[in-house]
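The structure is given below, and queries will be raised subsequently.
Note that one protein chain is taken out, while the other chains of the complex remain in position.
This part shows chain A:
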Amino acid sequence: MSGPAASVRAVDLGIEASGLTKRYKDVVALDGVDLAVPRGTVLGLLGPNGAGKTTTVRVLTTLLQPDGGSARVAGVDVVGDPAGVRSRIGLSGQYAAVDEYLTGYENLEMVGRLYHLGRRRSRDRARELLDQFGLGDAANRPAKTYSGGMRRRLDLAGALVADPEVIFLDEPTTGLDPRARLDMWEVIASLVAGGTTLLLTTQYLEEADRLADEIVVIDHGRVIAQGTSSQLKSQIGGERVELTVRDGAQVEQAVAALADLATGETGSDVASRSVVVPVTGGAPALAEALRRLAEAGVDLEDVGLRRPTLDEVFLTLTGHASTGDDRPDRGGQGRTTAGGDR
């Protein structure tokens, strides 16, 4: 565990977890989760309700003791030195945890004081963040009057007050309308550009695809896949060239021309004049297919390289869809999909 090699490694990683387990009575919430998030990168923790996402975040943010395994956040052991971890992280939980009777400014100033930033810096930081998050005009209104999106932004701002080394965002856009979600994505993307280490949980595949450098898919408290979004997509295969010919009579010709390229069974349908050829290698495979089709004199109406969506990836990996599952995430309490604005 100790020794120079281990500490060098720990410094490189913003978040490091190995073999985390947590059990609630008869429910296994975490069943040996391993994570390694290099500093300055974004990890998307993707999974359905009850997969163990929130439990993972709660362990990494010192809110919950794991039954087994170990984890370091910003190089500090979460079990051995929880206070050290807390001074280096920012957490924005599943619900906008803002005090609705305090104004936006009072909320952030209080968080700053509790990070022990001192009176003056807490004030400056609160004003700075309110402006940065487009809440400057609402700064002196009680948070009760804020919209769902504004509350979420305020909550996120709370996680940033102390310029933490590592930020945890647990389902930051759950319950937001599409417009507010887009705003939130922009805010998060700007954080990422600033070089913060970020762990983001989400049940929205598009969100992980868009914001995360690397995605870890988690289900039943276990990591079932990881990689970049395109790695995940190619890991399960499913990349294919889809084309439509102008003349149904040329379908066979096209199938023959691409036979060498196919990595699996080619599908064709004369009535719809379409051919689907499974391939690997992405764009170069498409270029090669086009060259061969031109050589064979096939007249194309439409052609394209199709990749599986993350939804398809998810379905393949877990055997069930990404949403609509009710298993409790912690202690028998499952949230409904894309649930209420709490």
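Descriptive notes on the structure:
Assume a contact is a pair of C-beta atoms (placed from the backbone, for glycine too) under 8 Å apart; a residue touches a chain by one contact, two chains touch by 3 or more; residues count from 1.
Keep this in mind: contacts and distances are computed from a predicted model.
The listed options are "Dihydroxyacetone kinase subunit L", "Ion-translocating oxidoreductase complex subunit C", "Transport permease protein" or "Potassium-transporting ATPase KdpC subunit", and the UniProt record of the chain not shown names that protein "Transport permease protein". Across A:97, A:224 or A:317, the single residue that touches the chain missing here is A:97. Within the full complex, the residue among A:13, A:46 or A:111 touching the omitted chain is A:111.
In the complete assembly, the contact with the undisplayed chain comes from A:86, out of A:53, A:72 or A:86.
For chain A, the residues in touch with the chain missing from this view are 58, 61-64, 83, 86-87, 89-91, 93-102, 106, 110-111, 113-116, 142, 155, 158, 330-331, 333, 342.
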